[in-house]
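Every protein chain but one is kept in place in this view of the complex.
Chain IDs A and B follow the sequence of writing; residue 1 opens each chain.
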Amino acid sequence: MAVVFVRPKIPKLAPDPWAIQFDGEGRLKHLLTIEGLGPDWITRILDTAESFLSVTGREVKKVPLLRGRTVVNLFFESSTRTRTTFELAAKRLSADVLNLNISTSAATKGESLLDTLRNIEAMQADMFVVRHAASGAAHFIARHVAPHVSVLNAGDGRHAHPTQALLDVFTIRKMKGDFTPLRVAIVGDILHSRVARSQIHALNTLNTGEVRVIAPRTLLPAQVEKLGVRVFHDMREGLRDVDVIIMLRLQRERMEGALLPSEDEFFCLYGLTPEKLAWAKPDAIVMHPGPANRGVEIDSEVADGPQSVILQQVSNGIAVRMAVMSLCMGGREE
Amino acid sequence: MSNAMNKAYFAQGQDMDHLRPPEGCRPGVDCESWIIRGARVLDPASGLDTITDVFIDKAGIVGVGQAPAGFATDNVLDAAGLWLIPGVIDSWARLREPGQEHKATVESEARAATASGITTVCVPPDTDPVIDTPAVVRLIKRRAQLAGGARVMSIGALTQDLAGKRLAEMVDLKEAGCVAVTNILRPVESLAIMRRALEYAATFGILVIVQPQDPSLAHKGCAHEGAVASRLGLPGIPVAAETAAMAQVLALVEETGARVHFANLSSASAVRLLERAIDDGLPVTGGVSAHQLFLSEMDTDAFDPNTHVIPPLRTLRDRDALREGVASGAISVIHSDHQPHEGDAKAAPFPEAEPGISTLETLLPLTLRLVEDGVLPLHDALQRVTSGPAQLLGLKAGGIAAGLRADLCLFDPEAAWTLDADSMLSRGRNTPFHGWDFNGQVTHSWVAGRLVFRRAGQP
Partner (left out) sequence: MQNHDVEALIQRMVDGLRQRIDAGELRDPLMVGIHTGGVWVAERLHAALDLSEPLGKLNIAFYRDDFTHIGLHPQVSPSNLPFDVEGRDVILVDDVLQTGRTIRAAMNELFDFGRPAHVVLAVLCDRPGRELPIQADVIGERITLEAHEQIVLHGPEPLRITIEQKASEE
């Protein structure tokens, strides 16, 4: 069935603020956001990740690409899961890894972000993997690091989580192939989600047939349709003819700030149960960036069921991160 | 406008005798006399626009076109080809002293002001200590006199310590020299208290300046709640934060008849509210920051911390509506909202950078750029930064006529220059206008008849 939806034109913000991601020769240097990458680069990253998948399937899961390089995990927001996958990816490339968990309380003790950066640079890092609570933090760090250092955004505030989006489209590509006829629905707290923003950019860049968001108005950012999505408030309407369902995590704190009355009502309206899953196409796949709140946004039966690809997302995540790290750190020695 | 009207509109409000030079002023020693020859004299208050001579003596203008009998002086300035305009009155600019001297001082900013044609600066009360006692007013005045640059007027606190609970001693503050009172962006505890504050101020004819923003709607926001902030993941401040707060105060103005000036407006909806209120005959006026007339949310797309301001830069439609408001005169005042910051304050990711930009040096250039952009005629533009604020705050300045204080500046309309953040005179280099080209630059400034600024290379 032909897809009729016409994606609204995304206004271009000039001059290109994301050119900083590339060096003078057009090679990828930082990965801060999906914006500004273009379909060619996304495809290149996905193809590279494909080769790394075969490495992770071997007995000796290492390749020597980044031997002698140091990757520093700079996590201002703690997250064991994400940090571990980046660490694993770096180690599989034979890089040395340093983990620095800088809690925000240390930062409020007076050391500015800039001071922290200067101190760490003395440790001769080649790459910073950064997670921070402020939108734009990765961009800020990229503007202030020494010229040879690459910055990889592991999540900045509500703005972007590019490696998550890349592993998500990688998973979709493996399961579904061509993006042009697909309908993808992202469900839940879009307002606070950096994952959702990056996914929307990635899907639109790859010419996905239709990208939908399904959420109550309180969980949608202002003028969200300008991001290039079709908005639904009703789950049944929103899931009709959908090929890929991406469930977002709903944090407990959302009940405060009057965004939602209760988890129960949210689950009733938007939680993915087997019954609601049946509203989508019979071969629809279910995704979740994790960690899943069972009984809040997703039912255990669905999360563990045959249509769920949540576990593949995790293993794909390591290959995608290996791809991004190798592409950012290769080919810059004169 | 005739001289009679001049006197009439200066009749209300502040007497600035305390800023006159002391008795026994010795000409040529304590005060200066000047003849400024052949400039194009532009006085928006009277509509004067002619090439003529202006005569200054003992802190005042003693003649326009014709010297007073027996007047002579060695200070003769040939100003052919230059414009002579009233010194700009910046009605909303922070000088950071007392309390935040690491950002800037009265001395550094008063000098930056006169180099940019600003001869009077009005500082909001959020210094440390807060301007809620005459002692702080006098401290600031003293610093300004020592600095010898622009004149500095204080805007006093509406409530004690700006805490929004108890009224400040407004009459004391007025008598010490405050031109108005305000609670800036700090919340007043309840509408009932706000009403009483307005009533008390109205009793004594004290202007209340309100910067409308509801704290709960603006909660933690750092950008305009719209498409750009949604894309960048920045917490937003909706237009309703401004209009809801404004509507509440307008209701209280209707109730109390208090005179209120809404400063630092940012949205088209606020302009509409203002226009309707003025049409309804409420004693309200509006002001806008010069940067809000040029920048919009589109300028924040690269997370430039120098575009982090409160109120935020909104959409292009809001910017255009603000321009229309300035053109029609509904918005009668353009101010700078000058907020100089030390480097560290802005060296952080966008949401964590301190809001505010350093804007003294772009107030006049941007105001004149409006004329180049065809927004409003030259006289009107000048009026918004000279006689407009003078009339609002009851200052005997902002005009060029015999009998007025000699706060003037000479302007070379042909001088093209580029703003370079690194060579700004203000201690705050936090400007998003770095690299902007401007036509026209101030060459000389007089405050109370003394030449306080002369650009290098000028006679």
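The definition used in the following text is that a contact is a pair of C-beta atoms (placed from the backbone, for glycine too) under 8 Å apart; a residue touches a chain by one contact, two chains touch by 3 or more.
Quick caveat, the model's predicted, so the values are computed rather than measured.
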{"item": "Among the chains presented, those that the missing one touches", "value": "A"}
{"item": "Touch criterion as defined above, residue of A:24, A:64, A:147 or A:257 at the omitted chain", "value": "A:64"}
{"item": "For chain A, residues in touch with the removed chain", "value": "27, 47-48, 50-51, 53-55, 58-60, 62-65, 326-327, 330-333"}
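Simple rule for what comes next: only the chains that are shown with their structure count from here on.
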{"item": "Geometric centre distance via CA averages, chain B-chain A, whole Å", "value": "46"}
{"item": "Chain A to chain B touching residues, read off their complex", "value": "11, 13, 17, 35, 112-114, 132, 134-137, 139-140, 144, 156-160, 194, 197, 221-224, 226-227"}
{"item": "Complex contact set, residues of chain B against chain A", "value": "225-236, 238, 298, 301-303, 305, 344, 347-352"}
